[in-house]
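A single protein chain has been omitted from the complex, and every remaining protein chain is retained in its original position.
In order of appearance the chains are A and B, and numbering begins at 1 in each one.
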Amino acid sequence: MRRRLAVVWRSVASVSLLVLTALTLPAQAAAPADTLVVGIDEDAITLDPMNFRHRQTETILRNIYDGLVTRTPDMEIVPELAESWEQVDETTWIFRLRRGVTFHDGTPFTAADAAYSINRTVKEGAMGGQTSPRQGLLGNVIGAEALDEYTLKIETDGPWPALLSFLPFHLMVPAATGDGLIEQPIGTGPFRFVEWQRGQRVVLERYDGYYGGSPELPPVGPAQVRRVIFQVLPEPATRLAALRAGEIDIMVDVPVDQMGAIEADPNLELLAVNGTRSFFMEMNVQKPPFTDPRVRQAINYAVDVQAIVDGVLNGLATRTPTLLSPQAFAFDDSLEPYPYDPERARALLEEAGVGRGFAMTIDTMPDNRSAAEVIAFYLQQVGIQAQVQTWGDYGAMIDAIRRGDRDAWVDSWGNATLDPSDIAEPKLQTGGRGNYSGYSNPRVDELLALAARSSDPAAREAAYREVQQIIYDEAPMLFGWVAQDLYAINRRVEGWRPSPDSRINLHDAVKR
Amino acid sequence: MRRLLQTVPVVLGVTLLVFTLIHLTPGDPVEAMMAGQGSVTQEQMDQLRRELGLDLPLWRQYLRFLAGLARGDLGHSFYYRGAPVGRLIADRLPATIELTVAAMVISVVIALPAGVLAAVRRNRLADRVGSVGAMLGVSLPDFWLGLVLILLFSVSLGWLPIAGRITYGMEPPPVTGLYLVDSLLAGDWAAFGDALRHLVLPAVTLGTAMAALTMRITRSSMLEVIRQEYITYARAKGLSEWAVVVRHGLRNALIPTVTVVSLNAGTLLGGNMIVETIFGWPGLGRLVVDSIYVRDYPVVQAAVFIYALTYILMNLVADWLYTWLNPRVTL
Partner (left out) sequence: MKELESLPIREMATPWLEVEADPRQGEGAPTSWRLVWREFRKNRPALVGAVVVLILIGVALAAPWIAPHDPAQINPFRRLQPPAWMPGGSWEYPLGTDHLGRDLLSRLIYGSRVSLAVGAVVVLIATTVGVVMGLISGYFGGWIDTVIQRVVEILLAFPYLVLAIALMGVMGPGLVNLLVALVYKEWVTAARVVRAEVLAVKSREYVEAARALGASGTRIMFRHILPNVLASAVVIATLRVAWVILMEASLSFLGLGVQPPTPSWGVMVADGRSAIFQQWWISTFPGLAILVTVLAINLLGEGLRDALDPRLRE
């Protein structure tokens, strides 16, 4: 027994010695200057560019792969791998591709690759028997074909004017690699893939043979930094700590609470960009008293949304009269957001026969809890006994809402294309994918269908404007705001600006 | 052998419990996979459901899962797009084991001296201070303690790194997946130091929680040992107080401490997802929590199964360690 204990003792002693020696070794400095570290909140879920619906995955892959077209920071669509395009008839588009572009393995990029990429996305079972979950992001495209080495034809099953707004999301892969993209992605983008340490980081390195990217987005040429690391840090407080300690250079998803701390730090810079995500409190319009539009209007009058924007969001948001962003196509600027008017709200509630108020629960996820609490506070002021229920699990919350017995919930919906079809159809169309409120209006359905199929921008605009007028009056939700996305960077980083579609394009970024 | 047989119903029970819970949870894995923009038709969702085997009756899904386990096949992840679950877990498990073991070591480093001191100076100031001190660690929410440590040691003092397991580019050649072990095998001191520095803060955050218990055990077994005759005899021989304590007392008090510490590894293992989240530590706990939220049934089921196995294994090791250190006992 004595000998065995001695073994324990000896191992304890040697481990302690080892630890002490190791800790005295010189510390590894913060990220070196040729390496840019981005602190992201979630890891990628796959490296296959046709097999995800996930923002962080897209953020990472978009630096490895280029698309046919891209967007400027002002959301304008400009050429990337395509040099020009034309719509030859209602359902046919021709893209002329850039010459001299090579994939990271040196093979040239041709129309065959582009056609393969589009078809792998839209054709049934084209992904080794599976169908791409991104099919819906090219909903009306039926296929693509290489007319010659640098000419690509894309066909749709009817007029689909929104094609160009959706194309920046679609990445061009080599036709030869097939389904091996998960292991070793090969793109034409500014950075080539090096390593994915799941749950920890994705590492990319500059591709020296890069064609330079979109000529509309100078500087044109290879990327500035040698290496890019996406470091996964799910906890926002840790992300900020890592930024302050110099371990990361760009921090995504800065909570509003941290603004002050970032502004007070001379080494850091806070960057805000108009987001494309709309926030609102939806109401269950199938459940009394929310069946009565007057009650829903009253709620819109009762809540001082501007106070939420100023107080909870530090002013970093823009109120919206309906659910459309002011930057969206066909935004109706004649509509003013509901004014804060508690008297009017009380009168409307009286008129609807619920002047004595009623009890309601507002569901929310933790990120929107503050807003929900303020909304509840304002509703209490007009006699509605509102309380907040926070959920830890979005799937469970949506499931409960869908069963139709919840009252109201604070939620959001993204609209990165800024085309109204992308938000109005799921949220407002009868039975729409995200239409949790149960809202249904035949005229709105008709207008949305019309706008989806028309190739005439004027007709589409008119239809969407009418939709906005109708839902403004019918108020299936407490209309909220479009929040700005907040990023923070180390001041050593130059040449990088956040983009409204939440992409992080690191092509031009440098670190001094 | 009987012990091993007893574990079979436990493991089966765990798989049944996790299967039931995760399938009862409202929400839809396909929904989570198809989140985001663009349209998705009902047919697409249904087709995906068929591909994933979600259209089968629950009992058949459970049997499929068990059959897979029997073959050593943990299945394929939904959310991580068909990635083999076995590989997802194999990638993460070493990180969690490394963190857990380090936390255990740290709890012993704190608790052993404190416990011995407390026992020797029973009911005096040192005992009180030691007890209260050991309890401080367990009295704070771990996520908050972790953040405060980061603020102090990484942001203000700049002594220790925050994110992940190791600085990029320093990873030792993979053998066991445990960076500390692999770097030693490769003789790479810089990598060892770097991995260790990444490990310190998360391990301290996790380990202080266990220090109170470890100290408690050390203290009470020390108290027991001190009163035994051979200690009195050693004292009478004129050995100094500390020599008595260290040479005779501690040696014997160590047995229950070692046992209890190894026994608790399993529990510690189940509690470190929060610390992993705070430090961006790519461990199993974070994978499980994320997978619950996106209803990635195969990953949750398999990971909980692995947890249960590890827990049971740790218990067996603890028993074995106990008998090894204490040959007079037979189990």
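Note that contacts are C-beta pairs under 8 Å (C-beta built on N, C-alpha and C of every residue); 3 or more make two chains touch, one makes a residue touch a chain.
All values reported here derive from a predicted model rather than from experimental measurement.
From the options A:Ala82, A:Leu240 or A:Leu478, the residue with contact to the unseen chain in the full assembly is A:Leu240.
Across A:Val374, A:Leu428, A:Ala475 or A:Ala509, the residue that sits in touch with the chain not pictured is A:Val374.
Between the chain not shown and the residues B:Met45, B:Leu69, B:Val105 or B:Met135, the one that touches is B:Met135. Subunit B residues in contact with the hidden partner, per the touch definition given at the top, are 9-11, 13-14, 17-18, 21-22, 24-27, 123, 128, 131-132, 135-136, 138-144, 147-148, 151, 209-213, 216-217, 220-221, 223-224, 252, 255-256, 259-260, 263-264, 266-271, 273-274, 277, 285, 288-289, 292, 300, 304, 307-308, 311-312, 318-319, 322, 326, 329, 331.
Listed here are the subunit A residues that touch the chain not shown: 236-237, 240-241, 244, 255, 257-258, 260-261, 264, 307, 310-312, 365-366, 369-370, 373-374, 377, 387-393, 396, 400.
Going forward, only the chains that are shown with their structure count from here on.
Distance between subunit A and subunit B, defined via averaged C-alpha coordinates, is recorded as 35 Å. Taken together, the subunit A residues at the contact with subunit B in this complex read 1-2, 4-5, 8, 15-16, 18-19, 22-23, 25, 27-28, 35, 39, 42, 45-46, 48, 51-55, 130-131, 133-139, 166, 182, 197-201, 203, 229, 231-235, 237-238, 241-242, 244-245, 247-248, 393-396, 398-400, 414-417, 422, 425-426, 433.
Interface residues of subunit B facing subunit A in the complex, by the touch rule stated above, are 25-28, 31-41, 44, 47-48, 51, 79-83, 88, 91-92, 95, 105, 109, 143, 147, 150-151, 154-155, 158-159, 161-165, 167-168, 170-171, 189-190, 192-194, 196-197, 200, 251, 254-255, 258, 277-280, 282-283, 286-287, 290, 292-295, 324-327.
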